[in-house]
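Removed from the display is one protein chain of the complex; every other protein chain stays in position.
Residue numbering begins at 1 within each chain, and the chains themselves are lettered A, B, C and D in the order written.
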Amino acid sequence: MSVTMVLSKASPLDALQRWLPKLVVAPTMLVVMVGFYGYILWTLVLSFTNSSFMPSYKWVGLQQYARLIDNDRWWVASKNLLVFGGLFIGISLVIGVLLAVLLDQRIRREGFIRTIYLYPMALSMIVTGTAWQWLLNPGLGIDKMLRDWGWEGFRFDWLVDPNRVIYCLVIAAVWQASGFVIALFLAGLRGVDQSIVRAAQIDGASLPSIYLRIILPSLRPVFFSAVMILSHIAIKSFDLVAAMTAGGPGYASDLPAMFMYNFTFSRGQMGVGSASAMMMLGAILAILVPYLYSELRGKRHD
Amino acid sequence: ADSKGTVEVVHWWTSGGEAAAVKVLRDLVDKDGFTWKDSAVAGGAGSAAMTVLKTRVVSGNPPGAAQIKGPDLQEWGALDLLSSLDEVAEANDWNKLLSKTVINTMQYDGHYVAVPVNIHRVNWLWINPEVFKKAGIDKAPTTLDELYAAGDKLKAAGFVPLAHGGQPWQDSTVFEGLVLGIMGPEGYHKAFVEHDEATLTSPQMTEVFTALKKLSSYMDDNRAGRDWNLATAEVINGKAGMQIMGDWAKSEWTAAGKVAGTDYQCVPMPGTAGSYTYNIDSIAMFKLKNEGDIAAQHALARIALEPEFQYVFNQNKGSIPVRSDLDMSKFDSCAQASMNDFKEADQNGTLEPSMAHSMATNLAVQGAIFDVVTNFMSEKNADPSKGGAQIYAAIKSAQ
Amino acid sequence: MASLELRSVHKSYGSGLADTLKNIDLSIDSGEFLILVGPSGCGKSTLMNCIAGLEAITDGAILVDGTDISGASPKDRDIAMVFQSYALYPTMSVRDNIAFGLKMRKMPSAAIEEEVARVAKLLQIEHLLSRKPSQLSGGQQQRVAMGRALARRPKIYLFDEPLSNLDAKLRVEMRTEIKQMHQRLKTTTVYVTHDQIEAMTLGDKVAVMKDGIIQQFGTPQQIYNNPANLFVASFIGSPPMNFIPLRLQRRDGRLVALLDSGQARCELPLGLVDGESLDGRDVILGIRPEQIGVASGEGALASIRAEVEITEPTGPDTLIFVKLNDTKVCCRLAPDAAPQIGESLQLQFDADKVLLFDAQTGERLGLQGKRQPVERAGNVARFNSR
Amino acid sequence: MASLELRSVHKSYGSGLADTLKNIDLSIDSGEFLILVGPSGCGKSTLMNCIAGLEAITDGAILVDGTDISGASPKDRDIAMVFQSYALYPTMSVRDNIAFGLKMRKMPSAAIEEEVARVAKLLQIEHLLSRKPSQLSGGQQQRVAMGRALARRPKIYLFDEPLSNLDAKLRVEMRTEIKQMHQRLKTTTVYVTHDQIEAMTLGDKVAVMKDGIIQQFGTPQQIYNNPANLFVASFIGSPPMNFIPLRLQRRDGRLVALLDSGQARCELPLGLVDGESLDGRDVILGIRPEQIGVASGEGALASIRAEVEITEPTGPDTLIFVKLNDTKVCCRLAPDAAPQIGESLQLQFDADKVLLFDAQTGERLGLQGKRQPVERAGNVARFNSR
């Protein structure tokens, strides 16, 4: 079959149109390759060198990793991240969804309440950390206040308890970030096709089950965004720890980001710092990539 | 008016008194026709500033001057980034004005690369005499046993015996005081400067850790993360009896309107009388190309040692001047005592660099020691006999 | 199974807007099947939504089994509905879409499975059960929407154009299924359709709406044979009824309509006159295309010769168009009987079936004594002839 | 105005999935009007999307005016389309929805306004111009979707069930408008519909699809009178053709079909035998409901007495169902001629029109010499009788 392949005057403009999507993302792609992966590579290289005070390029193999693995502080930090990240993401999601759904019920003064939920996000982590440090401090904050008010037996000393201090970080971080999750879900809820909700009403679903089984599943992309954002915050909550506990008591509340920063810049052990950054990325890779894959593999709509 | 040159200064002197002192320096530099560009970076006892400094250097854009101290100067010097101040030193006779210990710290490879601005003494014990009186203690403790006795009495009287903030550097400040007291200046030197294994794992070290544990029983349980100045405030307010802290604590007392000698007492950390752990702040100069800027650097170096600045700065900081020729009568009794002890210790060879304040070791080793000490203090049932070995292992892995 | 009654229901979409539903009065018995027809935008879907409780009514009352449910929430009304826009749950598979309503009503899962299988078979979507709605064609989606309703056993079914996207064959099958199901279960049903056949064959009652007003409410036969007004007459029947404006005249004591094809004239006898008043009055004469045939002979009564202007073969029939009294008139003939364009033929009118409408109001004139009186529901609007 | 040709087009929605379009070959001349019919899910919308360039074809070529445009982007193809799902821009008013395509093509705004007004009038949506799509009824939305396409003057129109949500009356009007517009503009058009009348009257050509395969491609009359196979025969025509399975026999040198109503028997003569081979063969006899009438007398040729089992009045006609050879057979009678259930009547077959299909393959058997040969496009699937 001889199809006359006069693939019409492919003017440069046409070609441009076809390439436009790619052109548009090209700058981002470039930036990602350099600003993310180039730097990751650089960090990877450093982790195999004896860099200490400043970068140096003397190869020492896996020595820095060996040091890291021997370091008790690193393991404490890693374990903390698991606990902190898990609780923080979980609680923020639950609160975010719950309050967003409640806010969605044609609430009076919705705007006002929404702003209250959101405002913690407006404050920098440093301020949040300081404020919560006071509030949770056994000698100063809630603990003291309740005792001053006559509840003698009250004791809330998690902040100075090496085994519980991590939950204090969770409280502060949830306080700060959950408002944004609420906003995210609210934006999602507002976009849900009302006719589907109607169909569910007719099907006899109560309001809770409409949300649970119809609306929330369709907000899957929003969950995805929220999880990404929250894990990003969890992994990087450096300012918060710095301001609230500085890793203490001892180093019971240390987190990998803090560890990495300390070793790279404060302690002049850049090699170990880089190795810890790579380990962090490795762990994220192990957890996140399957999730990313399952989220992105699917078709356009679910 | 055209400036003869600019010097950008990266530093972390940002608190009220410090900022005022820096302003004096800045005004003096400006008066000489140079421009001072201020890059103050507070946070993490200078670690934020260090981060800034490193990135600035990497981007090929270092500042003219930066607050750098102790062994760090050697590291920067080794990178061939610091410019020599020998010219200024010679013109102003630094070799005469400064003590040998200070000079050694300021030089890299035999050349001046930094100008010192003050000397802090770290091994002080601060006492609220009123509280002592209430608890029935008549004299300041001079030995550890006296300290324990005082502590017990204070505790019985319902006071917090020893005010303290649970931060690694504060923990280590107490720790190094105990090392100095129990093991003496030589032991201290062997442990923190030479990292001698035998010393670090000796039974004396176990004694130190036992004492540390004992001392921590005199501190309140809520101390974790508390800033040192809040701890000082407890002493000032009469909630606590004593605090082990460097002489910068004086600024809090001063701010509260208290007078040294009458409202509060400063004594050497029990067991360390005659020894002196120092913490010297200094400004290092980076290599620059522009002639005018270099002139500005030199002007800064010169002015920093001039009496006018030394007086204001040290009175605000609670420290003593680095030059030995100044009239100390303008200072309070604690500063005067500090100056005397400094000179004495300098002669006796009992002058030791503070480990907790980055004068003794590089940051990696310091961090390793901090980790062990601070963890020991927060861990209720840590074993004192293992502490020394842990420190040694930590130092080894950090080197 | 429940009776359904609407009492002067009003509905407005906003205070500024005109009423979308105006004083709707309707009542159907338990187990009856009501067909709702009317032009696009007349308020059919709105009415369905109001019955289901998805839109609040502005005024009036909705009664199920005699109980006012106007305030009840949709889920308590026990109604199943097929939405015009399908409204499938996008995140669920077809299976789950159908099962959802059953799960909500706590049916045991074995029974659910069985029911889903039954419905899927009925609607021929068994092979699609595990797909997501986005992977279905339009008609497949519509069938899933249908399945969601049919799986349940509610008090009332509401179907909003449930078959509009199906092909004719499937449509006939579905129609039969719905009819059989209704006969078996006797569930009260309201059904919106634009399909003439569905309207005529499926329901016990038909309500014709226009602009939010019910024009006529009656059995299919009543609506077809005795439309209340011009609008109903024109709306029901496809191809639609022919309307010929003319002036009535009296001949030999009988009222006649004079037709003129250009080639010939004829007098159409119109039965006995009820009153003198109609004589000389301007009316609109209505006759359906299938009520005009080919006359057996040239001189037959009520027949006229006319020239064919257009022919349109539709398969089973051929439509021809002629001009009578300057109005285009459509006649439905068997394909074999159909002439060519330009030919003339003798057309025969079924004079008994002819309807007359008032030229001003559009109301049907109760001419022929033998007909039943016209039944109508609620308010009948004045019909402005177009 | 452009000719459109599809050359062995294949389309699959994913590597794992079966082909949705299989080897489609179609060719229509410039200005022709093609009707696409087929059961739900057979691939009609997919085919439209491929022509528009919205889905990439897996294999084959699409030619417009002889040029392969398979790779061209949709906006360069100059095609206007009405989507089955409307796809109105939710943030724009009706006016802007219609005007959008014109603005994109840089029409001066005065001309746009005029065009929007014209289209709005045509579609009777003038009063809705400033509403948002969410404030429209289903049929109104569909008309806006239609307006969006009609406002443009593209090379090719694609209409995907554009009238499915309209009432019969409006539908007839729209159909007429589309037909007139097409006659005026002669724009090549592809039109998907489920409506029999639309399929028969609107197009120059009809393509019948099933499962992604074109079953037959021809003029409406060819499709109706000479369906290529059982599927096409059953699919086109409403009510659908009756199929009676039986074995052919030879009587007096002629081939006959034996019918049995329980009450009586008759022999249906089937014209001259082409070959001996058909004698004694199992076939399926097809006859449309309108091809069965009431016989004039008892003994008429090709007539049989049968008992009426069901009657279904549809308005213009009444359908009655009888049993012949144990198969339910539908006959379309005039309402007046229709008997009651249980009555018997003498049915007359139009023996000339009877079709025969192979019982196994479903292919039509080319029995009657007088018929034109069956035209078919592309690949014809084996038809598995149900």
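In this text, a contact is a pair of C-beta atoms (placed from the backbone, for glycine too) under 8 Å apart; a residue touches a chain by one contact, two chains touch by 3 or more.
Note that contacts and distances are computed from a predicted model.
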item	value
Options "Heme exporter protein C", "Carbohydrate ABC transporter permease", "NADH-quinone oxidoreductase subunit H" or "Lipase": UniProt name of the undisplayed chain	"Carbohydrate ABC transporter permease"
Contact partner of the left-out chain, one of B:Glu18, B:Glu75, B:Asp220 or B:Asp293	B:Glu18
Contact partner of the left-out chain, one of D:Ile24, D:Val37 or D:Ile79	D:Ile79
Sites on chain D contacted by the missing partner chain, in the whole complex	49, 52-54, 73-75, 79-81, 83-92, 100-101, 104-105, 132-134, 136, 141, 148, 152
Hidden partner chain, residues of chain B it touches	8, 12, 14-18, 37-46, 48, 51-52, 54-56, 58-61, 63, 227-230, 233, 237, 248, 251-252, 255-256, 317
Contact set of chain A toward the excluded chain (per top definition)	17, 20-22, 24-25, 27-29, 31-32, 34-40, 42-43, 55, 95, 99, 102-103, 105, 107-108, 111, 113-128, 130-132, 134-135, 140-141, 144-145, 148, 175, 179-180, 183-184, 186-187, 190-191, 193-195, 218, 221-222, 224-225, 228-229, 231-232, 235-236, 238-239, 243, 256-257, 260-261, 264-265, 273-274, 277, 280-281, 284-285, 288-289, 292-293, 296-297, 300-301
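Keep in mind that, in the parts below, only the chains that are shown with their structure count from here on.
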item	value
Whole-Å gap between the CA centroids of chain A and chain C	58
Chain B-chain C separation of Cα centroids, rounded to whole Å	95
Junction residues of chain D - those touching two or more other chains	none
Where chain B touches two or more other chains at once, by residue number	none
Residue ranges of chain A in contact with chain C within the complex	193, 195-196, 198-206, 209, 213-214, 217-218, 220, 299-302
Residues of chain D that touch chain C when the two form their complex	13, 37-41, 44-46, 84-85, 135-140, 142-143, 160-161, 164-172, 194-197, 200-201, 220-221, 224, 234-240, 288-290, 312-317, 332, 334
Of all residues in chain C, those that touch chain A in their complex	49, 52-54, 73-75, 78-81, 83, 85, 87-92, 100-101, 104-105, 132, 134, 148, 152
